[in-house]
Every structure is written in structure tokens, then in C-alpha cells.
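A single protein chain has been removed from this complex, and every other one stays in its place.
Right after this comes chain A.
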Amino acid sequence: MKISMIAWYTFIRNVRDIKAMIVFILLPILMILILGKALDSAYTPKKIDPVVVGYFSKDDGLLNNSLNEFFQAKETSSILEVKKFKTLESGMNQVKSGKLKGLIYLEDGISNNFQNGKQVKINFYSKEKNSYVQPVLESFVRTFNIGNTLIKINGQQVQPNSNTSIIKEVKIVTEGKIPRGVDYYSLTALFQSLLFGAIFGIFAITKDMGNHTNLRMNAAPIQTSKIIFGKLLGSSMTLYGISLLIFLISKFAFQANWNGSLWLILLVLFLFSTISVAFGMILAYLSKSTMASALSIFIIGTILTLVAGGFSRMDGKVIEMLSYLSPNTYAQKALFTNIYDGTFAQSNILGLVLYMIIVVTLTFITGRRRIA
């Protein structure tokens, strides 16, 4: 009861801080615009090397021919480099040894069966899920799926589609699947500005020191940990709300690619908002000063964004190790993997959860320690 009351009023007080609200909604939008648009060329999807896949066919009918044509089309060949194999075994060996990302395999008589109206399958073997091969195949398959006749890939059913040209389909696939500048920076700038949103955690503590209301709160019959929890909740919700707003703006106004699982996006944004606010509260408890905390979070936030590749992608062993200190790394990886690969990067999501648990625990420790 008391916790939710504190959370509610903390939220209300944040929202009434019009200046802060405007700054922290505009900041990420400006950063997305500047980083995403201006640096679009700087970031550009470096020309990706085509993915090398194997191809083995026991079929020599329509599907085999069409697929070969499809592989040779300019748009496909820039994405897929197809090696043909004489036996299934030799291809599979290369998949297992990692030389190939996967192997496409057509069974005997598949074209006949397809033409006789039976449901057929294109097999795709792969050690790992791969970002490009499957959607490329799907776009091929879509052009053939007319009426009730279905081709399946990997047992996954593909919805019938109209007879659009192969080329166009491939283009759509590439556009969606390779992050453009605005896509990449919509994410990294969002997380960077959410780190600066730690200011709401700072405010939750320092405003009550300035108002002397912390005296009253500490004199009231409520455990300190509940006060901390209420404030954490209230300010996290504020920042979470802001993050959702920016998510919507970047999705609909900037057309950034957010085509992943909505639930995952909501979860990651929530975890990240909480981490950020907890950061702010820790700094405020330690420094007892709005200025000092705000300055610290600006510096720390910039470093954490930098090592997570928020300004430009960085390579190198040291940077990679450092990047795991940054919550941005986990959040960005979790979302990128989901949006561009369709999979759930469990280790990154878990990393973000652990990160939150650690930071929140530290918040409670510093918050309770403070009473002299």
C-alpha cells in the first residue's frame, strides 16, 4: 500500500517536472535524428559478405530449375553464395565443420509432387539459426505457393502469397533484415538517452533531500527499504513511459525497424529503465547532490554507450570485454538478435536481468546505509 502510494506520487512529481520531461523526451529523438540520419552513411551496413550455403538436389524438375535461376539472380547472389554438391554427405560434412552456414536439399520427385498438388518441403540444414538464408528461401517459396499447394521449409508452414516476382521479394527481405543507420541508432540512442534518464532516479532522492521531506518520510512508520522500493518503482515507470513513447516515435515517425517480438521489446525497455533509475539513485545516495550525480551519470552513461558501440561499432578484445560491463550491450544484443534474426538471445536477456538484480540490490544497500 505505502509502496504503491510512494511510487504513484514519485511518478506524478516526475511528470509535473515539465522541463525534465521535455528534455528527456526530446533528447533521444534528437540523438536518433542526428546519429541515425546524419551518420547514416558512416554507419552504413558495410557490404556484407554473402553467406555461403551448400545445395544438393535429387530433383531435376521445375523446382530445381527455378531455384537455380533464383540463386543466380543479382539480388540473391549478393546475399547467398551457393556451392553445389554431388552428394548429401559431402555437403553435410562441410556444414558440420562450419565451412557452410547451411545446406539446401531438394528430395527426389519434389517437383512432380508439387505439380500434382501435394504439399512438399524444401529442406534446409544448419547448425545454427542464420539470419539470411531462411528468409531468402521463404521469399522464393512464396512465389510458388499458389492456391492450396504448399511448400514447406524446415517443416515451417509458409502462407500462400500472390505471384509477386522473385526479385522484388528478395529486395524486401534484404531491406528489412539489414539494419540501416536509423535502425541501429534508434536503438543505441534510445538506450543512451535512457541512461541519462537516470536523472529521474537522482531526482527521486535529491529532491526530497532539498525539500527536507526525507526527514518526514524517515520519521514515518515505514521501513526504509519500502521507501526506496516505492521511489525506484515510480521513477522506473516514468522512464519506462518515456522509453515507450520514443519507441513509438522511432517506429512510426522515423520508420525504424522494430519488427521483433513486442513482448521482448517491452521487457528489455522495462529492465533497462529500471537499471538506469537504480544507477541514478545509487549516485544520488552516495553524492547527496543533484549536480554531482547528474554529472557522473553523464560521464558514466557516455562511457557505457561508447563501449557498447553506441557511437560507432567498435572492434577489439578489450572493447569487447568492456562492453559486457555495459547494460546497453545486453539490451542492444537482445533486441538486435530478435529483430534481425527472429530468435531470442537468451544469454543477453538473462544478462540484462542479472544486471538489474545487481544494480537494484546496490540501490537498497546504498539507500539504507545513508542514515547517519
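Just so we're on the same page, contacts are C-beta pairs under 8 Å (C-beta built on N, C-alpha and C of every residue); 3 or more make two chains touch, one makes a residue touch a chain; residues count from 1.
In this section, contacts and distances are computed from a predicted model.
Chemist: One chain of this complex is missing from the view, so tell me which of "Fe-S cluster assembly protein SufB", "ATP-binding cassette domain-containing protein", "NitT/TauT family transport system permease protein" or "ABC transporter-like protein" is its UniProt name.
Modeler: Spelling it out: the chain absent from the display is recorded in UniProt as "ABC transporter-like protein".
Chemist: Specify the residue from the set A:L215, A:L248, A:L262 or A:I358 that touches the hidden chain.
Modeler: Answer from the full complex: A:L215 touches the omitted chain.
Chemist: Mind pulling the chain A residues that touch the left-out chain?
Modeler: Residues 1-2, 5, 9, 12-13, 16-17, 207, 211-213, 215-223, 371-372 of chain A touch the chain that is not shown.
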